[in-house]
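The complex appears here without one of its protein chains, the remainder shown in place.
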Amino acid sequence: MHSNPAKNHSLVGPEAASERTLYPYVTGTSVVAIKYKDGILMAADMGGSYGSTLRYKSVERLKLIGKHSLLGASGEMSDFQEILRNLDELILYDNMWDDGNSLGPKEVHSYLTRMMYNRRNKFDPLWNSLVLGGVKNGQKYLGMVSMIGVNFEDDHVATGFGNHLARPILRDEWHENLTFEEGVKLLEKCMRVLLYRDRSAVNKLQIAKITEVGVTISQPYSLKTFWGYSAFHNPTVGAEGSW
Amino acid sequence: MFRNQYDTDVTTWSPAGRLFQVEYAMEAVKQGSAAIGLRSKTHVVLACVNKANSELSSHQKKIFKVDDHIGVAIAGLTADGRVLSRYMRSECINHSFTYESPLPVGRLVVQLADKAQVCTQRSWKRPFGVGLLVGGLDESGAHLYYNCPSGNYFEYQAFAIGSRSQAAKTYLERRFGNFMDSSREDLIKDALIATRETLQGEKLRSSICTIAVVGVGEAFHILDQETVQQLIDTFELVGEEEPAAEPDAPAEEGGAAEQGGGAAEQGGGADQSAAADEGVAPMEI
Partner (left out) sequence: MTKQQANWSPYDNNGGSCVAIAGADYCVVAADTRMSTGYNILTRDYSKICKLADKCVMASSGFQADVKALQKLLAARHLIYQHQHNKQMSCPAMGQLLSNTLYYKRFFPYYSFNVLGGLDSEGKGCVFTYDAVGSYERVGYSSQGSGSTLIMPFLDNQLKSPSPLLLPAQDAVTPLSESEAVDLVKTVFASATERDIYTGDKLEIVILNAEGIHREYMELRKD
């Protein structure tokens, strides 16, 4: 039984030698965003999951980038924070020109796409799905980037479970002339469905609004829910062979 | 003969606080054939005089497209101008690759000026011997900049550089008040007249000048020779009341005075430095 030293590494598994993200640790779940009459609305809950444990309950996942853009993230929260540091620097250097030009949502989205795609090319991905919305010069912008750099624009977008559960609702009910109130209502409808069906969603969310005028990110609040369905009280009744 | 002790090295100061090598590089700009730029709210027009080196050769290209929204006209060492235009082109391409949007003109100009500045502070380098008129369009409208070998840059409503540019400047100074609201056609016309002013009585023909335009809804492009000749023909028919080019010599001197230094006088380097010592350092230009 002469174990060679190299073999000892197998005790901690082959991953010990890796310095890239192999899987996420603290994750945020879906982000949902829509265009509405005057700009963009974005919603995300505040849960931070540690695997399947709901570890953090006040994670802000909607952030303002520069003057014209709003960024929402799902996925690894530490990677999101690195992205934010990176963007802070980008915006700082942009402001330092002090020449009246500033990066709009389109530019930030393109930059983010390069960032995500570059990291995937290094096999060291930033483990996030990002939503970028904004308004500049009367132009509304809403786009998404995935962790491997897949990117697109649309009138409404959603990450993770939102893609399965929220977008069908949005496809049915979204239209170009949604007012702010209608937009919030629509997002809350999506978030409620996600809350019921996505185990990592928590009932504490923020909705952010960005228009030509500026940005407002709401205080955290919760949605009214109804759990009084008989199937919830006694979920297995009538299921044959169960107890 | 008088020899200047302080002009053998770019990084050596004269006691008067001047860098002669840099000033000599600025002289190179004045030796080159003239380049002119002017702008309105929506358009920038660049023009230049093409001088062939010999009867047997063609002239050198002095206006370069940098991107759809930026172009440049140069005076001085054309070879240095080409290097800088290539740099500007690649900066524009890199910017649109990252941000999918055009590089703001002012930022490109600062990057270019920083590049020129480095050459004034390294013992193993030489300043670029070229002046660039950078014209372009961005979010904030049309812009015209002048980039100098010293690393200085200025934004202008209208400007001219190169040999006998003072005549063009005089014309532009008289007219620039109306440029802001000029139509594209009037701007081109003024560019052509300003170009003619530098010709010292020689007839303005499309074969000896190049005109380029960039503006709202119009990507930067160099007008072809026929178009330029047509333009010349039309305005020379109606606009002969324009004063003919003023005699060159006094204009040139006036320009030198305006530029705030005796160094602008034409002649050998030694002459200049001698005269220049009394003047204010012309670094501002």
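General remarks:
Should a chain be cited, it is by its letter among A and B, assigned in written order, with residues numbered from 1 in that chain.
In this text, contacts are C-beta pairs under 8 Å (C-beta built on N, C-alpha and C of every residue); 3 or more make two chains touch, one makes a residue touch a chain.
Just so it is clear, the model here is predicted, and its values are computed rather than measured.
When the full complex is taken into account, the listed residue touching the unshown chain is A:Arg120, out of A:Lys67, A:Arg120, A:Lys189 or A:Lys204.
Within the full complex, the residue among A:His164, A:Lys189 or A:Lys204 touching the omitted chain is A:His164.
In the complete complex, the hidden chain is touched by one of A:Ser30, A:Asn101, A:Asn151 or A:Gln206, namely A:Asn151.
Considering the complete assembly, chain A touches the hidden chain via residues 21-25, 27, 50-52, 113, 117, 120-121, 123, 125, 144, 146, 148-154, 163-164. Think of the hidden chain as still there; on chain B it touches residues 65, 67, 89, 93, 96-97.
Assume only the chains that are shown with their structure count from here on.
By the touch criterion stated above, chain B contacts chain A in their complex at residues 97-101, 104, 106-107, 110, 138-140.
Taken in their complex, chain A has these residues touching chain B: 97, 99-101, 103-104, 106-107, 110-111, 114, 137.
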